[in-house]
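The complex is shown incomplete by one protein chain, all other protein chains being positioned as in the whole.
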Amino acid sequence: MIIRLKQGCDKNEALHLAAPFYGILVQDGGEDVLVISGKIQELPSILEPFAEEVIPTEGDFQLSARRYRNEKRAIKLSSGLTIGGTTTNCVLMIGPCSVEEEEQIEAVAQFCVAQGIRVLRAGAFKPRTAPYSFQGLGLEGLKLLARMREKYGLLIITEARDATHIEAVIEHSDIVQVGAKAMYDHGILKACGKARKPVLIKRGFGSTLQELVQASEFVLSAGNEQVMLCERGIRTFETKTRFTLDLCGVAWLKEHCNLPIILDPSHAMGYAYGVPDLARACLAMGVDGLLVEVHPFPAKALSDSSQQLNFEQFARLKSSLIPLAQAIGITLI
Amino acid sequence: MIIRLKQGCDKNEALHLAAPFYGILVQDGGEDVLVISGKIQELPSILEPFAEEVIPTEGDFQLSARRYRNEKRAIKLSSGLTIGGTTTNCVLMIGPCSVEEEEQIEAVAQFCVAQGIRVLRAGAFKPRTAPYSFQGLGLEGLKLLARMREKYGLLIITEARDATHIEAVIEHSDIVQVGAKAMYDHGILKACGKARKPVLIKRGFGSTLQELVQASEFVLSAGNEQVMLCERGIRTFETKTRFTLDLCGVAWLKEHCNLPIILDPSHAMGYAYGVPDLARACLAMGVDGLLVEVHPFPAKALSDSSQQLNFEQFARLKSSLIPLAQAIGITLI
Amino acid sequence: MIIRLKQGCDKNEALHLAAPFYGILVQDGGEDVLVISGKIQELPSILEPFAEEVIPTEGDFQLSARRYRNEKRAIKLSSGLTIGGTTTNCVLMIGPCSVEEEEQIEAVAQFCVAQGIRVLRAGAFKPRTAPYSFQGLGLEGLKLLARMREKYGLLIITEARDATHIEAVIEHSDIVQVGAKAMYDHGILKACGKARKPVLIKRGFGSTLQELVQASEFVLSAGNEQVMLCERGIRTFETKTRFTLDLCGVAWLKEHCNLPIILDPSHAMGYAYGVPDLARACLAMGVDGLLVEVHPFPAKALSDSSQQLNFEQFARLKSSLIPLAQAIGITLI
Partner (left out) sequence: MIIRLKQGCDKNEALHLAAPFYGILVQDGGEDVLVISGKIQELPSILEPFAEEVIPTEGDFQLSARRYRNEKRAIKLSSGLTIGGTTTNCVLMIGPCSVEEEEQIEAVAQFCVAQGIRVLRAGAFKPRTAPYSFQGLGLEGLKLLARMREKYGLLIITEARDATHIEAVIEHSDIVQVGAKAMYDHGILKACGKARKPVLIKRGFGSTLQELVQASEFVLSAGNEQVMLCERGIRTFETKTRFTLDLCGVAWLKEHCNLPIILDPSHAMGYAYGVPDLARACLAMGVDGLLVEVHPFPAKALSDSSQQLNFEQFARLKSSLIPLAQAIGITLI
């Protein structure tokens, strides 16, 4: 339940009284709201004197729900670029699975510039499932990404895998990506709540939509309104593809959630051949951005080799997206 | 394994010798092929004298595989309309979940005519999960559909639920729909194999892509080349939507399977609000047709009430599909 | 909603008036009840004069719910053996996946006699996923099974795959098995409703517990009270085993459903090595019976070769079940 507080009331007193209901005081969209446990169905009488308006919510789907704020939230990037809000933007974020070495990431950065792409994606901390494989360049990778930002004016999105390096990721990125395997990580989510940077939360492949929006509540309720969600495929019984991209879930999010939605067809499919078709489908859904894995030489990639597009494949994909975007009134960036 | 037979060889002798390998003799695309168990990796020496060419297959994904025949099969409908093949057609097939009464189905038929829709869909035998609910009009429903064909020149697609009425469905329809819950039904599949009508096989919501293409093998190997596949959502852990539309699976089918692909966003989503976005996504994937549930008064529908579009909603959807189709070179029918 | 009718009331009139609510009149446990759609929450006033008692139900989980009849239903087999009811029986039903030839099935029948097993299982109609493989002996297989009954006094359980042969299966079996792939088959379920033989319904691997109990409603509401349910593994994202045996679901069934529960660890696991451990787990759950695949020479089996136990393995398993059954007060049969 979200309680819009009366102007001039003693907010801290309200917060204090809301402790049994796990209340959190949030400044959201310029106003003070008190969010209490979604299990509470009726306004506790002790909080009545403070309440200007009460917004019932479904479970703990609260600040991120259209039921509370119907307009889509706007993410303001440092370069002046906006994702979501009242824009018709669909922002392409491309790059390799992993930063592997300077030459590789610079080739991609130059390709971004040539293609008019504004956001470079690449991982420095890789959440591999076993220790006997490439684990990412770590801090060195972050620094290479930062250098690409300086040299080419690109915005950087990169992922935190666990809480031990979240501060470094926040420092060196323009958009902090909470990885699919880290979606429940309170250490990361709390740090993102305090950060003054946009956050993209990837849905865990075993996570429900309810859990995804609730993950965003950790960030929103800690005072960071700049949150995007990313659907990147869920795990199902089907094994011919790596995951199953949940576009029904995207339709649900668009209807019920006020956060911008980014789609990642590369991880969902797991094979380059299907990525262009899926990217077109995502664009036609009217989403706010796409993450597409692009590598100079996919066959030599140290991780996710099968699903990355090479430059030529991406260029062809981009050419096909342009008329599609125009046809449905979307601004492809 | 598929064996292209030498011209003039004794086909029946080959078939006889192939019995231990579960061989089936098929006339496909005008040539004689002998299909034997997918477990056989090497041509049995006894069959060598008959073999012109040997096409290895993956498991029992054989006649429907691009590895065997790379060009997409063409479905020729009685009205001269073609689905798949070398066309760029995306054929809209719309109508209510169930035929409920003449007035209802006639209203939809007239709406189809007004919208330029050529294929009317509706169920006469409903595969409900419990007996205490509307089970469909049965044979009477089939006859109402046949009347709509005669009166309005529409093609009819309707579903068989079990083998007890498959002959009636074949008789009264232009496209025989094998329901998702009947995908493994040998009685139905065998009857479809003998039928001289196009068949659309819906993927079971718990069925793998491998099983879906294998279901088509029952029809193809019995001599009916007119088979389409339909993805209509699979069952996953996500419960906010009715099913999860598997567009990664569609990308796999397009790459590996030579049958036309039809998408059903209505059953996947389960809620009308998401159907237009999903329909646009499906169209952008470049599929061969769409099944969309449309009802004059969805709230009064006797089955699947929440997911059917009303006439106005469908008309708006269709308007949005036209520029999208044009942008990507698809002929919307 | 289940309505216990007043003695002496005009049942047919009640049935007639209940038509808008999809009412079905059932004689169950010796009393007349009228079952109407589970969506109806309040007794329709027009039916009030007929109602002795009203039992609300959850959805269409009605005659099979403990909420309606709390005692477990008893299945009376022709030999005097009872499954469920007030017995503490756990009945072993063993045999090969498929009847392959007389010698094979007779070897198993003799093994059953030697082990004191009363129920022989084997399939005559195999629901294979592709046509290029062994499809079962069909009617000939049924006849071989019937011969084993006559010669060795065994009870026969065998499966119907589709509605084209359900009458033959009913005729030749003692327990009619509705296969997992046929769980939604109305043709089969309706025939089972009219049959005067016990029916075992296998849960589809993509089917919910709600759908499983609802499938039983087709049989129960048609007047056949002799229904058992079988859990045999559901399809999940895990691929190291063939399916995932859902013992949480079994706990739910035991608590909420009044039908006897049979477990099939062989199909769930898919590998012989895990069957004994799982069989012990099932027995410890306190279920009413076990289906275990046993074959004289599993490596030579024409279907499900990897999961069948050989005679020695089964004998060892049975020896281990005896003390376990004794320890928890179960009568192993």
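For reference, chains read A, B and C in written order, and residue numbers begin at 1 within each chain.
Heads up, the rule we're going with is that a residue touches a chain if its C-beta (ideal position, glycine included) is under 8 Å from a C-beta of that chain, and two chains touch if they have at least 3 such contacts.
No experiment lies behind these values; they were computed from the predicted model shown.
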| item | value |
| --- | --- |
| Which displayed chains the unshown chain touches | A, B, C |
| Selected residue (touches chain absent from view) among B:Ser98, B:Ser173, B:Thr236 or B:Gln308 | B:Thr236 |
| Identified contact with the non-displayed chain, of A:Cys112, A:Leu154, A:Ile188 or A:Ala279 | A:Ile188 |
| Touch criterion as defined above, residue of A:Leu47, A:Ile94, A:Leu145 or A:Ala215 at the omitted chain | A:Ala215 |
| Selected from C:Leu247, C:Ala315 or C:Leu332 as touching the chain missing from the view | C:Leu247 |
| From C:Gln27, C:Ser79 or C:Gln326, residue that would touch the chain that is not displayed | C:Gln326 |
| Residues in chain A touching the chain absent from view | 21-24, 35-39, 59-60, 62, 125, 127, 129-135, 161-164, 181-182, 184-188, 204-207, 210-211, 214-215, 217-218, 221-222, 235 |
| Those residues of chain C which, in the complete complex, touch the missing chain | 206, 208-210, 233-234, 236-252, 254-255, 268-269, 273-274, 277-278, 280-286, 320, 323-324, 326-328 |
| Hidden partner interface residues of chain B, rising order | 206, 235-237, 239 |
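FYI, only the chains that are shown with their structure count from here on.
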| item | value |
| --- | --- |
| Of all other chains, the one whose Cα centre sits farthest from chain C | A |
| Distance between the centres, which are taken as Cα means, of chain B and chain A, whole angstrom | 37 |
| Chain B and chain C: spacing of chain centres that average the CA atoms, whole Å | 32 |
| Interchain centroid distance [CA atoms averaged], chain A/chain C, Å | 47 |
| Multi-chain contact residues (two or more partners), chain C | 206, 235 |
